[in-house]
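For this depiction, one protein chain was excluded, whereas all remaining protein chains were kept in their positions.
Going by the order they are written in, the chains are A, B and C; count residues from 1 in each one.
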Amino acid sequence: MAGSTFGTIFKITTWGESHGKGVGVVVDGCPAGLPLCEEDIQKFLDRRKPGQSKYTTPRKEDDTVEILSGVFDGKTTGTPISLVVYNKNQHSGDYSEIASYYRPGHADYTFDMKYGFRDYRGGGRSSGRETIGRVAAGAIAVKILNQLGITFTTYTKSIGPITVKNFDASQIAENPLNMPDTEAAENAQAYLDACMAELNSSGGVVECIICGMPVGIGDPVFEKLNANLAKAIMSIGAVKGFEIGDGFDVAKATGKNNNDAFRLSANGSIEKVTNHAGGILGGISDGSDIILRASIKPTPSIAATQQTVNKSGDEIDINIKGRHDPIIVPRAVVVVESMAAITIVDALFSNMSARMDSLATFYRK
Amino acid sequence: MAGSTFGTIFKITTWGESHGKGVGVVVDGCPAGLPLCEEDIQKFLDRRKPGQSKYTTPRKEDDTVEILSGVFDGKTTGTPISLVVYNKNQHSGDYSEIASYYRPGHADYTFDMKYGFRDYRGGGRSSGRETIGRVAAGAIAVKILNQLGITFTTYTKSIGPITVKNFDASQIAENPLNMPDTEAAENAQAYLDACMAELNSSGGVVECIICGMPVGIGDPVFEKLNANLAKAIMSIGAVKGFEIGDGFDVAKATGKNNNDAFRLSANGSIEKVTNHAGGILGGISDGSDIILRASIKPTPSIAATQQTVNKSGDEIDINIKGRHDPIIVPRAVVVVESMAAITIVDALFSNMSARMDSLATFYRK
Amino acid sequence: MAGSTFGTIFKITTWGESHGKGVGVVVDGCPAGLPLCEEDIQKFLDRRKPGQSKYTTPRKEDDTVEILSGVFDGKTTGTPISLVVYNKNQHSGDYSEIASYYRPGHADYTFDMKYGFRDYRGGGRSSGRETIGRVAAGAIAVKILNQLGITFTTYTKSIGPITVKNFDASQIAENPLNMPDTEAAENAQAYLDACMAELNSSGGVVECIICGMPVGIGDPVFEKLNANLAKAIMSIGAVKGFEIGDGFDVAKATGKNNNDAFRLSANGSIEKVTNHAGGILGGISDGSDIILRASIKPTPSIAATQQTVNKSGDEIDINIKGRHDPIIVPRAVVVVESMAAITIVDALFSNMSARMDSLATFYRK
Partner (left out) sequence: MAGSTFGTIFKITTWGESHGKGVGVVVDGCPAGLPLCEEDIQKFLDRRKPGQSKYTTPRKEDDTVEILSGVFDGKTTGTPISLVVYNKNQHSGDYSEIASYYRPGHADYTFDMKYGFRDYRGGGRSSGRETIGRVAAGAIAVKILNQLGITFTTYTKSIGPITVKNFDASQIAENPLNMPDTEAAENAQAYLDACMAELNSSGGVVECIICGMPVGIGDPVFEKLNANLAKAIMSIGAVKGFEIGDGFDVAKATGKNNNDAFRLSANGSIEKVTNHAGGILGGISDGSDIILRASIKPTPSIAATQQTVNKSGDEIDINIKGRHDPIIVPRAVVVVESMAAITIVDALFSNMSARMDSLATFYRK
């Protein structure tokens, strides 16, 4: 089925394979009048760019985005914004061998079973390059949200056994792992060095905090804000778990310590004293920060010897060549932020007809 | 927005409030020719029925389902199946007080902010009774899947600090907590007794194992099977986390121990030696068991004193009265199974046009 | 597939067969705070009630609507509104014969081919009773629109060869054919008398005029307001053609006489001097009246002898018994109005995020 479109009122459609002519996204439902230029989007793409440290693939991907439609006189027109990044630095030669077998942890086998064959070059549609469209669209979503006073702080929460302890947002961009804790970042680098020495790779956790959410966004049943965030984040390749607020820790908690008491703030507004709920109650934003986490598996492409089966049905041993990230978590940070932002925008747009009184105010000018 | 419909080709629409006239669901897109009677659905509803042990609310909910449409001569006709359960045992008097304040951990506050007011009786639309529609639809989904050789094993994995150790599926229905481990169930009951003595409540984890999945179901990008399962499960009230396969443990894993090697089975088919992936690779089912987990928060309605704010803007202390479950995990088991089944059915139906060759076989008879 | 849901943000899901337990609709996405009671909906259902003149079926259908959810303290809550009409006056005996053959002009044959069998009682799901859910939902949609200053005038434009000449809206409810022209109504009655004498039936045209539309509703490409109105109206059984504005007459027109000049109104606002476009330019409402028409085929159930084939594969002659309308156009008037209103509501709700400036005003209070 058509599985490359996400969202209802704010809708993105991505396309492209790792080693095809390019990758891109059509962003539809963006309001008219948003100032937008290629630099806005390029900044986001650069956050996922590899080759910036030894902990990401040494592949040079000079991904340059081009706006093909939907912007006129420097502003969005309300019509679809088509964004393209042409593939330039792909070495198809590196990948020819993998056509013949199924890499463990990859989608090679399931693609062949579903579609009868696959574009095996660089992972094809299930390559990490598929996220370029998500991030380009995310740049637009974040820009819309910033204009409404909603902001994102997204970072690497843990790598392997190393978890952030002393949170300092100012440090996120200061280390190659996007960790808000200099000491944790150093320990994580040491851990990754050891992984790499063993031709191995590591997983980790990304956390995203969304500030400035209005109260009342999301819906009570299937379109709970947390449900749509879960789908958005779990649709990112390599994500195997999703949490909102206290997440899996609530299983061990009790009502007494998990419930967030309501109190009055200094200015008399209602606020929660704690935020175990992660900013969402009954599927609807409660005005506190939305806090979510994604667990990301270790890069499946490792140089160490692995067992698999080839297309002829023989059991074989393989060593995956090519240029692979020993950890994808730092590069996934901006992807998580993008998907969260796209989801929030759609929820905000879908919420505007929730009340008859504000509807009448909107239309009876 | 309209948030009470789930699914694309197999689509369910639920309705109803805790203390309104009833709750129900319209199941649309069910294939014609499935044998179906009310007993098929009642069996599922009985699995979520309260009042069966001291660990669930003593409210007596004699929920009897009625099929209003879509079945003729004992078989589904392909048209929408409307199912209704009339509310009978609701004591509206019990809830009048809560109209005036916002219960911690509930959706009272967010409903009022979103909609301007709320049906406060028994939680209204965000009551646990909202899941009756999901379970009624789930009964149909599971019946469809059983005919295709796909089966479910769903159970309580943990309650508070007590986790299942010696898995024995035959024990799931033999204890009031739906745990596949008699000893763990006994320990969990002791733990719950202590919670109840403190007017407290507990969270837990539900696990669902899906056997017999064909390879190739799900889509590569936004409609990954795990993404849709995540949305389905996270849309259940009280669920705060979702995992597929090794879930959050992958963050601490390495590529060497997280990758599942492919090997040949005794009959020559390709299989994974391990199943860290939980049955899904690149968003597409790989033929192994699908394994998913949901973390469920402690019942927010506790009798212990809590702090909150009332609608007049005063800070107050409250003690929630009424008949509440000290733990909802055992009753949530069938809800998780239902939502998983509904998602799998939709994925199977959406997958049938994936290949030109099987499409031509289907239509060129 | 699931084909019984219509709309994106304002979404209706209908269910029910002619001779099942009942028919109904779930209306989801209705804003909170709309005053609503059963009488509001009953008034609409009464407009499609048969048995009010000799030109409609003498079947007595005392269709009484019940609100099962979504309304509290006399106002909508923002959650799904479930409406049910139980079937009371169905004579299943009348229809047993038609189980064995395919009625010309009906869906008997296509249902059997698609689903393998059918609920043959009274047409099952393809009975005219299917429109009860549409009309019940339409009552809510019209009530929302009235609060925004948008009103509907819908009527029988023609019956067989008899067309309205002297339009007088006050006459619509004054004759059994819902024609806004007393003389035309009398001529049409004479024409229908002749049809009935020949055991025959007649077609006709329904026209709907929508006043008070804001400018700017609808979208430029696939979600053109006229495209969604076309789908809505063509989804009504028996409708075979749809027009907006001058409709098929534009094929014979020239640019000079079809273009609507813009001029300033007395109060200085921009208006079209003529309205060949029917209130929509480029898929977007232009502030003029929206004018649409539906052509409705003659009732296929006629008492005259017809040729067909039975399920055993024999060619047979049949005479359809039972109580059938010699014309369905007058009863279809409220169905057309309902589907148009549902479409307009969804378009209004989907339009609220079209501009960054009004979005910011809405959310940055």
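Please note the rule applied: a residue touches a chain if its C-beta (ideal position, glycine included) is under 8 Å from a C-beta of that chain, and two chains touch if they have at least 3 such contacts.
Small disclaimer: the values here were computed from a predicted structure and weren't measured.
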- prompt: Thinking of the complex as a whole, which visible chains are touched by the chain that is not shown?
  reply: A, B, C
Residue, one of A:5, A:182, A:275 or A:307, that touches the chain absent here: A:5
Statement: Absent-chain interface residues of chain C come out as 1, 3-6, 8, 14, 102, 104-107, 109-111, 113-116, 125-126, 130, 158, 160-161, 195, 198, 200-205, 215-217, 219-224, 226-235, 237, 240-256, 258-264, 268, 270, 273, 277-278, 280-287, 295-302, 304, 306-309, 313, 315, 350-351, 353-355, 357
Message: If the hidden chain were put back, which residues of chain B would touch it?
response: 8-10, 29, 31-34, 76, 78-79, 144, 147-149, 214, 220, 348-350, 352-360, 362-364
- request: Kindly note down the residues of chain A that lie in touch with the hidden chain.
  value: 1-5, 7-11, 13-17, 20-24, 26, 28-29, 32-33, 66-70, 72-73, 75, 77-82, 84, 114-119, 121, 124-125, 349
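Just so we're on the same page, only the chains that are shown with their structure count from here on.
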Query: Counting shared numbers against all numbers at the contact of chain B and chain C, is it over half, same, or under half, different?
result: same
Field: Between chain A and chain C, centroid-to-centroid distance (C-alpha), Å
entry: 44
- prompt: For chain A and chain B, what's the span in angstrom between their mean Cα positions?
  reply: 26
Message: Give the residues of chain A touching no fewer than two other chains, as numbers and ranges.
response: 8, 220, 350, 353-355, 357
